[in-house]
Structures are given as structure tokens and as C-alpha cells.
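Here it is, the structure in full.
Just one protein chain is left out here, and the rest sit where they should.
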Amino acid sequence: MLTISDLAPETIKELLNDADAFANGKISKAKSEIFVSNLFYENSTRTKTSFDIAERKLGLQVVPFDVSTSSVNKGESLYDTVKTLEALGVNLVVIRHFQDAYYKELESIDLPVINGGDGKGSHPTQTVLDLLTIYQEFGKFEGLKIGIVGDVKHSRVANSNAEALRKLGAKVYFSGPSEWFDEGAIINGTFVALDDLVKEVDVLILLRIQHERHGEKMQISLGKYHKKYGLTKEREKAMKPEAIIMHPAPINRGVEIDSDLVECERSRIFKAMENGVFARMAILKHALESKGFEFE
Amino acid sequence: MLTISDLAPETIKELLNDADAFANGKISKAKSEIFVSNLFYENSTRTKTSFDIAERKLGLQVVPFDVSTSSVNKGESLYDTVKTLEALGVNLVVIRHFQDAYYKELESIDLPVINGGDGKGSHPTQTVLDLLTIYQEFGKFEGLKIGIVGDVKHSRVANSNAEALRKLGAKVYFSGPSEWFDEGAIINGTFVALDDLVKEVDVLILLRIQHERHGEKMQISLGKYHKKYGLTKEREKAMKPEAIIMHPAPINRGVEIDSDLVECERSRIFKAMENGVFARMAILKHALESKGFEFE
Partner (left out) sequence: MLTISDLAPETIKELLNDADAFANGKISKAKSEIFVSNLFYENSTRTKTSFDIAERKLGLQVVPFDVSTSSVNKGESLYDTVKTLEALGVNLVVIRHFQDAYYKELESIDLPVINGGDGKGSHPTQTVLDLLTIYQEFGKFEGLKIGIVGDVKHSRVANSNAEALRKLGAKVYFSGPSEWFDEGAIINGTFVALDDLVKEVDVLILLRIQHERHGEKMQISLGKYHKKYGLTKEREKAMKPEAIIMHPAPINRGVEIDSDLVECERSRIFKAMENGVFARMAILKHALESKGFEFE
């Protein structure tokens, strides 16, 4: 599972059903000894930890891999690293890497690779958990209006989510600083002013400012950003009664969202994290079953 | 379990009895799948590893958490980090943090937190293992004379231990460089010159010089420190026959204690480390049982 484009809508729905079953308490354990490893070349709490927990819940053996003490420091390439883990008996790897589409150099390797985020590319497992959270809320995607706000240019979440949501029948709108849009990337996306957007959408997805990917210094102060492009208490009040708020986190509190709204009634921010474990269990199981491994 | 002040003497005695049972070979395993995570924002070998082993001995699932590769590097707060782990299904966290009383910002979180050391604050699990070591030796606390020597100002061990020992009926004395005393912190403490102290005490607890917490350069050479405030061979000879030596380690050999004395007959330094695993087993079990988890 490398990008969300790889998945047909039927496969996405199957994953959502499996994930929802896990959310409702279903237990599934590997029938044989399976070794997996999580290769995170970028910092992560949520994605890495939720894979770690999902793997343990499925009864998999998690082999630690720490980039900072690996032979990556002796100049070993990603290809040779993954090929090595395969030779050592690892059955699946999860990779987060700062390079867009890093997985292309791994094409000749037979080992299943789950993409935990590639540069500014995609973040398909985040999309599945976001979809699950929306699906649990509304029971459908057709006709839903989804707003994605903020640092679209540097966000792999924006790209993956927009693509999947459209594929499943939702309408996707964007807002935020216009200079952070990359026209090529957001095909068919409609730009809407934030104050209009908040009144219309069923789901408002706020994106983190990716400070670490902004080469140039930001042209706007964080306080100003919050007033112009953040979810303030005023804007939250303008939202439809049943509309929900999401954010892939980590959150810059008081910037993308007023700190008091992070745990407000319509926030599904922590709910989505919870779903992250169930979504990844479904994805891991799916990938391993496709290689002949069995679960009970 | 955040500070030793939280614990009534009866609870302390209960923990000591449980820990002593583990020291005598008792085995206890969780009846259900329990996820725990150890968040160490400061370096540690003993405390972290003994939690890691205690958790595995209790049959818990240990979810790795590495501060240096987490979203802490994207500016995520301790509150949001712990809240995230809770959302992901972690059932208990152990935290060591450089900030005094870091746990105050976590008060609204329902997840049990065990304090593995907070800044210059307290280190309650170290206290329980020290108490266990003393209790195994003397079978009581009432009337015992305990000397705590050294870097009292920067030591969370000194504070936690002194408080608990007094609560349980022991008499606590302090020694070391007078400029390293913080009068507010050591209420009712009696300062005694080291050469007098060593002759009187049943237990001599030597503290590590916390080089990393001394902002200013130390005014005294390490060799001079050893002569004036360290346990030299001469001072060891002056101790009572049954008196024991303790040190929370890591040890600056030849500074707080003559290197040859580290493993001498009256040293309980490594014995106390061994007890660290049993003490933490008792504490973890206690905290998890209070949340309804069962052990066999």
C-alpha cells in the first residue's frame, strides 16, 4: 500500500469495514510467527506508535529499527536496507521517508511495504483513518462537503484525502493562504474563502503548518495566521450543527485551531487517532493476507 | 503515583510487601492485554530498564517511545503527547521529565501516570526500592538513623527519600557541601558533619553529583570533593558493623565513594538495583489494579 491511488473504492470500503470491526472489539491474531519492522526516517508519534500498537494487537513480532543507529549512517541506501531486512526474515515493513515516492526504488523487492508517509507525497494510512472517522459519523461519503484548510502545498494528508474523498463521492473544497497552493497537485479542487467555507461543510479538516518543510521564513505571524486562516471560536460557531472538526496532528494550538476547540464537542481529533490503530490493523492484515499469512 | 507524599504509610507498606514477594519469586501476569509506554525525556539506564523488565515480567505490552524521534520535535507538548498515547490505547505511562512537577499539566488526563523522576522534584519509585532494601536489611524503619550525603540541592532522591523515611519513623540526617542545601526543601533535616555522621548511621545514602544540573561550574575539584564529602576507605572503617551503604547510581567512582567500596561487603548498591525491578512491579500492578485490570 503505497498511495491511495493504488486502492479501488471497493478495497477502501473493505478496509473501512474491517477497521470498524476492530473498533467494535473484534480480535484477530496471526496464526504464525510474523516479523515486521517500522522504518521511520522522519519524526512521528502518532503514526509510528499506532503501527506499533496495531502490530502487537495482531500478534506480530515488531523488530526495532532506529535510523539514527543503523548503517544508514555508513551511507547504506534505502534499497539495501530494506533488502537486508528481507534477507533477515522480516515479512513486512512500514516506511516513512522524507523523499517523495521513495518506494519507487524498492519496486524490485518482493517484501510488502506500507507507506507511512513520503515527503510531500501521500500518507495513505492517515487517509483510511480519516475516512473511517467520517464514515462512522455520517455512514456515507456521497454528497458530503469536506473542507481542507491550510498548508495544502506541503501536506501529504491533503493530497491523499482529497483524492480518496472524491473517489468515494464527496465534494472537496480548499482554503488557506493562496500562496500555499500548488495548482498541479489539486486538480478539480475549488478554493473557497474560509468564512464562507465553515458554514457549508460537514467536515472541516485543518492542516498543520509544516514549519519544517517551509524553506523560506513564513511571511505571516502565527497570530495573524490564526485570525485569517485558523479555526477561531467565532468561525466554529458558524459551523453547521452536525459538522465535525478534524486535524491530523500534531496541532499548533492557537494557530490552526483555537486551543479550547481541540477537545470541543464537534472535534474528532482524538477520535481519529483512536481509529488510526484500527485502520492500521486492517491495512496490515490485508497486506499480510495477500502474501498468504493467516489470521484467526 | 506522582510523589511520595501521595502515599499513606499503609500504602507504602503494602507496596513493600508486594515487592518483597516478587523478590522472593512470586510470579504475576496480567489477565488481559495491557499496553504501557515509558516516556523518558532524560537519560536513564537503571530506571528505564527496570521498568522495561518489570513490565515484561508482569506480561504487559511495552510500546516503544523515543523522545528524539517523536513529534516532540515538531513542538508537541507533553499534554498532547500523553493525550495521544491515551487515544491510541495505551493504558499507563511512566514519565521521566526534566521539568519539576511536569505532571500538573496532565491532571485532566484519566490515564495513570507513574513518575519516573521530575526535574529536581521527586523520584518516588526510587524511594520505594530504597525503602525495600532498608526493610529487607533491618525489618523496620522506626528508630533507624539514615544519613544522606552530597548534592541534596539537585537530588530528587534526597527529597523523596527523606520524606518517606521520616513518615515511617526513621531519623534523617544530611551532610555534604553546605552551599548545596536548599533550606526550604529540607524541612526538619539536621545537618551533621560527615566524619561524625558515618559513625552514627545505620544507612548511609550517597548522592551523585548532578553535573548536568549544576549551571555554574563546581567550585571544588573532584579529588577535593572526595576527601571532604566522599566515602573514603577511612570513613567506611568508622561505620557501625551492621551499617549499609547505598547510592542511587550512576556512581562517579572515586568522587562520592572510593571505587573499591562500590562492591564492598556493606554496599547494597547493586542489591538496590535488583530491588528496583520488584518495587516497580508492585507499583505498576497497584496502579493498574486501581483501574480495574486484573492479574493472576
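Labels A and B are assigned to the chains in the order they are written; within every chain, residues are numbered from 1.
By our rule, contacts are C-beta pairs under 8 Å (C-beta built on N, C-alpha and C of every residue); 3 or more make two chains touch, one makes a residue touch a chain.
Keep in mind it's a predicted model, so treat the numbers as computed, not measured.
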item: Sole contact to the chain not displayed, among B:L78, B:A249 or B:C264; value: B:A249
item: Absent-chain contact - pick from A:G25, A:G75 or A:G139; value: A:G75
item: Those residues of subunit B which, in the complete complex, touch the missing chain; value: 40, 43-46, 48-50, 52-53, 56-57, 64, 66-68, 208, 211-212, 249-253, 270-271, 273-274, 276-277
item: Interface with the unshown chain - residue positions in subunit A; value: 33, 35, 37, 61, 63-66, 68-77, 80-81, 83-90
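Note that only the chains that are shown with their structure count from here on.
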item: Between subunit A and its twin subunit B, rotation from the CA superposition, multiple of 5 degrees; value: 120
item: Length of the line joining the C-alpha centres of subunit A and subunit B, rounded to whole Å; value: 40
